[in-house]
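I'd like to ask some things about the structure below.
Missing here is one protein chain; the remaining ones are kept as they sit in the complex.
The letters A and B name the chains in turn, as written, and every chain counts its residues from 1.
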Amino acid sequence: MLIFLVASGLTLVLGLMDILNFAHVSVYMVGAFICYQVTQWTNNFWLALIVAPVACALLGILIERFVIRRIHGSGHLNELLATFGLAMVITEVVNWIYGSNPLPVRAPSQLLGSLNLWSDVQYPLYRLFILALSGMVLAFMFYILKRTRLGISIRASVQDRDMANALGTNVAAVSMFVMGIGAWLAGIAGVIVAPYLSVYSGMYADMIMDCFAVIAVGGLGSLGGAFIASLLVGQVQSFGVIFIPRISLILIYLLMVAVFALKPSGILGKNE
Amino acid sequence: MLVLKGVSKHFGPLAVIQRVNLEVTKGERHALIGPNGAGKSTLFNLITGHYRPSAGEIYFKDRRISGLAPHEITRLGISRSFQIINIFRDMSVYQNMRITVTARHRMSLNFRCQVASLGQVREESEFVLSRVGLLPFMNEPAGRLGYSQQRALEVGLAVALDPELLLLDEPGAGLSPDETRSIVGLIKEVTTGKTLVIVEHDMDVVFDLADRISVLNYGTIVASGSPDEIRRNETVKEVYLGNVLETER
Partner (left out) sequence: MRPSVKTFTFLLFVAALALFPFLGNKFHTYLLSECFIYSVLAISYYMLLGHTGLMSFGHAALFGVGAYASAITLIRFSDLPVSLALVVGGFSGLICGFFIGLIVLRLKRIYLAFGTLALSQMIWAVAWKWRIVTGGDDGMTGWSSRQVTLPWLGRFGLINVTFLYYFVLLFAFACVFLCWYVTRTPFGETLSSIRSNQNRADFLGINVSRARLMVFAFSGFIAGISGGLFILFKKAAAPTFLDISTSFNILVMSVIGGYASFVGPIVGAFIYVYMMEYLSSFTERWQLVMGAFFVLLILFYSKGVVGMVEQLTTKVSLFRGKKRGKTTCSS
């Protein structure tokens, strides 16, 4: 589910502007680091949960305004290079300020411990928290996309940008908004994952692989596909980790390879 | 030479081509006409392998080609030009031709010799370029040519493959009457002895060039026959709202 929070923003921007924003995953990492910093200063996880995503949203909007907008339309290669370069720079900055060792973040005391689900099954409270929060966020997103006018504008712009423009939707504003929301979600994911996996500069590389897998399998531009793929990838990972830990990574890659070979545009992707 | 049997093509729920039957005999010059959106380019894409038919079969020289990859179909002797100019813009005119001729000689993947040393390729390239009147421009980047010259290059590239069947998709699109006349002359010259299927809107060109005409409307063939038959055909007149054909002769 965490992956979906990050991948959704990525896939939406991809569908909307045909740009693969490598820097989006950097925003996720920045969110985690902001969470770390806030908890260092205030020892209040919940505050971090509010502050970090907002900061990330701002970062996302800045990226859209100064990088994406500038590079849009100058050819796929330049677009990819710009976002990729930006992602590398952000990673370097994080390395510079915080070093490359993992930094721990303590989960708030309310969320420590496990819950006794039924008979002997213990489930960590924190994992439940992740599930619950992601679920709420998703439901919220779903509501916005399907039930509000804004949502319709977004969906229309993703489907056919030029047509939406012609019909009066301010696609530029929508793009900025989508980037902001996507970044906000990525920030939430970053905060949530911080106590779970601790905070380190390699988060970028790890998450980008998962996002790749999700987007490649689910289809570029398809939110529904990303959702299904996140479940799939999540399952493969946990399955692999339980039974054959070394291979779990390979399983995901095999899955991706299979998709590349059989349906290059992904399960629900647009047929290019 | 070319036979289409019951060919249909759907894109999702949209049926672009419906049960088309078409026969083109060897050496024939066959024109395909019809209103915009009738499916003419789609038909070309089906023949050249860019799309697979949703139903039906396509045969070339008694061999089934529906379902083959574009480059395989090209190698069997079918070549096409494009309605929207599809040349190698950032390469020189000469290179455009040389790539094509090299492909014809099946040497495209040869990495042992230097391409500049292939004398026969050079001769052929220059020959075709001179036939389409582009030899003086051979070192210009193809994207910098004037529109009518790019059109000539389009035809030239298709012809350079020395195909048995040549498919020309609106070779005169966007040309002025003079330019159109000259490209028609060009086509006549370079296609002697070849089988030709040409999609065109310009009726002058069609009646000048074609031995037989087929009319496509909403994805089906509504009429097929000699130019005279077509000119007299009531359905065809309706299809074109009677206007275009009545202005001829």
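Here is the rule we use: a residue touches a chain if its C-beta (ideal position, glycine included) is under 8 Å from a C-beta of that chain, and two chains touch if they have at least 3 such contacts.
Note that the structure is a prediction, hence the values are computed from the model and not measured.
Colleague: Quick one: say which of A:Val105, A:Ile130 or A:Ala216 touches the chain that got left out.
Modeller: Answer from the full complex: A:Ala216 touches the omitted chain.
Colleague: Out of B:Ser66, B:Gln95 or B:Ser224, which residue would touch the omitted chain in the full complex?
Modeller: The single option touching the absent chain is B:Gln95.
Colleague: Across the whole complex, list the residues on chain B that are touched by the chain not included here.
Modeller: 48, 69-71, 74-75, 79-80, 82, 86-91, 95, 98-100, 102-104, 106-116, 118, 157, 161
Colleague: Using the document's contact rule, name the residues of chain A that touch the chain not shown here.
Modeller: 14, 18, 20, 67, 70-71, 74, 76-78, 80-82, 84-86, 88-89, 92-93, 96, 205, 208-209, 212-213, 215-216, 220, 246, 249-250, 253, 256-257, 260-261, 264-265, 272
Heads up, the rule we're going with is that only the chains that are shown with their structure count from here on.
Colleague: Quick one: chain A and chain B, Cα centre-to-centre, how many Å?
Modeller: Computed value for the inter-centroid distance: 48 Å.
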